[in-house]
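Below is a structure I'd like to ask you about.
Note that one protein chain is taken out, while the other chains of the complex remain in position.
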Amino acid sequence: MIIILDVDASTEELERDLHDKGYVVHTLKGDTHVLLYVMGDTTELESRALNAHDGVVDVIRTKEPYRYVNRPLPKERPLRIGKRRFSEMTPFIIAGPCAVESAEQIAKIAATVAKAGAHALRGGAFKPRTSPHSFQGLEREGLIHLRKAADEAGLYAVSEITDKEDLSFFEEHVDIIQVGARNMQNYDLLKALGKAKKPVLLKRGFANTVEEWLLSAEYLLMHGNPDVILCERGIRTFDSATRHTLDLNGMLYAKQITELPVIVDPSHAAGDYRLVEGLSKASIAAGADGLMIEVHNNPFQAFSDGAQSLKPKRFEKLMRAITAYTE
Amino acid sequence: MIIILDVDASTEELERDLHDKGYVVHTLKGDTHVLLYVMGDTTELESRALNAHDGVVDVIRTKEPYRYVNRPLPKERPLRIGKRRFSEMTPFIIAGPCAVESAEQIAKIAATVAKAGAHALRGGAFKPRTSPHSFQGLEREGLIHLRKAADEAGLYAVSEITDKEDLSFFEEHVDIIQVGARNMQNYDLLKALGKAKKPVLLKRGFANTVEEWLLSAEYLLMHGNPDVILCERGIRTFDSATRHTLDLNGMLYAKQITELPVIVDPSHAAGDYRLVEGLSKASIAAGADGLMIEVHNNPFQAFSDGAQSLKPKRFEKLMRAITAYTE
Amino acid sequence: MIIILDVDASTEELERDLHDKGYVVHTLKGDTHVLLYVMGDTTELESRALNAHDGVVDVIRTKEPYRYVNRPLPKERPLRIGKRRFSEMTPFIIAGPCAVESAEQIAKIAATVAKAGAHALRGGAFKPRTSPHSFQGLEREGLIHLRKAADEAGLYAVSEITDKEDLSFFEEHVDIIQVGARNMQNYDLLKALGKAKKPVLLKRGFANTVEEWLLSAEYLLMHGNPDVILCERGIRTFDSATRHTLDLNGMLYAKQITELPVIVDPSHAAGDYRLVEGLSKASIAAGADGLMIEVHNNPFQAFSDGAQSLKPKRFEKLMRAITAYTE
Partner (left out) sequence: MIIILDVDASTEELERDLHDKGYVVHTLKGDTHVLLYVMGDTTELESRALNAHDGVVDVIRTKEPYRYVNRPLPKERPLRIGKRRFSEMTPFIIAGPCAVESAEQIAKIAATVAKAGAHALRGGAFKPRTSPHSFQGLEREGLIHLRKAADEAGLYAVSEITDKEDLSFFEEHVDIIQVGARNMQNYDLLKALGKAKKPVLLKRGFANTVEEWLLSAEYLLMHGNPDVILCERGIRTFDSATRHTLDLNGMLYAKQITELPVIVDPSHAAGDYRLVEGLSKASIAAGADGLMIEVHNNPFQAFSDGAQSLKPKRFEKLMRAITAYTE
């Protein structure tokens, strides 16, 4: 860590304080500023508090704030979904409706997406909705339908958890537990999922930086769960012409820091099914490890997010395009 | 609700479907578009799903999406903090450290802010921190220190909850339960707080629209808690010169829709104590019902957010300025 | 256009006023609102002024605000760069340094990018720099070097204009005149370029909506120049980890509205050469009509934007990847 002070600031108190905390400090005096170079692991030093010290102009972290997400992945213990290695299935395709609406609906869509080549079935059962007046999901019953539909179609099951009370029920019924964008900074939930026996799919919050996203993954890893898949799903910007803006810059930047797999959800990023195909191809071309796509057999009747769901025919076409691409 | 379709789109299926759901629909055919005006309470109709219908160009909600937050406040049951009416204490001033660090620290700051005229003492015990390596709070022990310090100084106590498991402990130890910006869309927590016996201070998420903020308040009201105080605390924008951007437009816009009190947290909005005085005055001048200000006797030693905390002297000066202002 | 009023608002004055302006108005009275449907070309009606009328709740444009950019392109008069049809050269690749620094530098880079397969050479001569203390470009001398280097390498020349006074000099020396992001809403410049004898490359402003971008193109078309190429180059968002965020959503959305070609500048969108390859592939996969890429033989010595420039070797590799892609 580098602390930059005005050239005439007193550094004594600050240096003493840092020594007391066990740090070795080197000092360099320039023409207009003094630099303190703080050696060692400064992860726990609060740069904002240091900023409050008289004469401090800036505090620069020279090291990344991570201890876990930036480590090489353990070769001897690769990420598995069910019994298969994740790396053998890339690009890993998760598809299905926004919400599980009935046993019939989810079974029908499961059969469709399996035939088209998807690896996993998505379907929300606990829906965090902006309005309390919107459909809130079938809850545990929905997870039971999802599991059954996935099994019959030979797919893995993915669903979003919102409350740690439901964790053991999720562990029994799904293969990947999803943390939604709105809960990316729900740290009590993340700590609980650090103890989960299943992989976690961590969506990026729609207004969170890549660093905040990776630090949320850090909570999962630090609390014991090494099986984390990151998912970029669009960020909030000034232009509301499309629902969100897919941030492939962020996806690529995350991949420079971490070896954890990063997939993309083009459906939420677009909010409009007509953009999903283009964004899906772009994501795979840029190097994403997979996709999470909303598919619904009757988007107009969908209980939620109908406008961004692909009909089965379009999904099949997209799958063919992507396959051609990655062969 | 108004549904706008292309002039040559077929509206039959859509009209029948809406009739089946119990809505009365009026139709107007123009030169380039057809309008369907849907009468009645359309709060539960998903505009995104309607958008998926062939020929639909746009769906306009003519009514606000609220049923509770836009109602007049009940005169016969005014908001009380402890035994006093909130309206008798405006501008309501909450002050104190970001985090409770020890019994001594919180007691000392409590005495200081009470003397300067604050009504309530803030102090975080459960801290939702971006990094798992940052100080996470003293937890229940911190709440006990906070309660004791508040009582001795004759102040109300305010602290942030992050997990509904702690609710009864919060109800016993604080006068106002705070929901932080990161948990504004943690709907399971909001539903639980709808049953709480204490008023809730609901902070706006740093990248949430005013509508999303009011809909989170709607969760609290709908689930049974009428005692909600809203708190604007700055939003995330493209300019990182200051930590966040205080959104007084949003504060004023919220006040056009709801009668719930709206206070402002200039400390988090600024991220720099030098801006806090100006933003505090601005907030009160614009019509805010109160302020939530970070005060720390030794910002440099603060475990978190030191740079934005006022020292006691500056806080006293600010309180005098605000009092002069509102007399 | 639809004007939505409160159900008890008086519409008489408004209707009379619209009739006086020559519009036919249909009225529909619902349960909570009255709608006025205004027939005909309402492009010149100011929705913000209508909003000021008592009782008006909202004003909805049912038609796009465009008259030119949303028209089919004239088949009989296709866009040509020099003597070749643009459509025969897609994906159209523009490459070169941020700024022309000397005759030698630009000649050397021109030879390199031509060999790798680029169609056109970029090089700024009039540089709009954020700071007046930064290098401002070689001006007219730079354009002469650019033209010579392009000719020797068999490339088209592209450069940015900032002042309409220089228009005839640009017409003589370049094949495509570029309008930079900062001048996207410099309407006096756009009006002058509407009379230009060369195609215009219109970059999207880094904080402009797609609608604003297309309306700037509308200025060019309306003032007489049908030869417009749009260029998405990244937008400003809350995350500053990468310089800008490439907005492929916006690129795809623009393509739904207009048939004008849309290319992508991944270099400015990334601000870091390590992201350029991924974003380039993504753009082409999503359907962009071309790329504009910064290439410099010595990025460290570059007078501007060195960090985002590719070295020749990386550019060659990227060209091979893209070619493989589009075959």
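Order as written gives the chain letters A, B and C; numbering starts at 1 within each chain.
The working rule: a residue touches a chain if its C-beta (ideal position, glycine included) is under 8 Å from a C-beta of that chain, and two chains touch if they have at least 3 such contacts.
Predicted, not measured: the structure shown is a model, and the values here were computed from it.
A.B. asks: What chains on display are touched by the one that is not shown?
C.D. replies: Within the full complex, the chain not displayed touches A, B, C.
A.B. asks: Among the options C:His26, C:His53, C:Arg80 or C:Lys108, which residue touches the chain absent from this view?
C.D. replies: Missing-chain contact among the listed residues: C:His53.
A.B. asks: Even though one chain is hidden, which residues of chain A still touch it in the full complex?
C.D. replies: 2, 4, 26, 28, 30-33, 35, 37, 39-40, 57-58, 60, 62-63, 207, 236-238, 240
A.B. asks: Provide the residue numbers of chain C that touch the chain removed from this figure.
C.D. replies: With respect to the unshown chain, the touching residues of chain C are 43-44, 46, 48-53, 65, 67, 128-135, 162-163, 182-183, 185-188, 205-207, 212, 215, 218-219, 222-223, 236, 238, 271, 273, 299-309.
A.B. asks: Could I get the residues of chain B that touch the absent chain, sorted low to high?
C.D. replies: These residues of chain B touch the chain that is not shown: 207, 209-211, 234-239, 241-242, 244-250, 252-253, 256, 269-270, 274-275, 278-279, 281-287, 325.
Following the convention adopted for this analysis, only the chains that are shown with their structure count from here on.
A.B. asks: Report the chain closest to the protein's overall CA mean, measuring from each chain's own CA mean.
C.D. replies: A
A.B. asks: Can you work out the whole-Å distance between the CA centroids of chain A and chain B?
C.D. replies: Chain A and chain B have C-alpha centres separated by 26 Å.
A.B. asks: Where in chain B do residues touch at least two different other chains?
C.D. replies: 207, 236, 238
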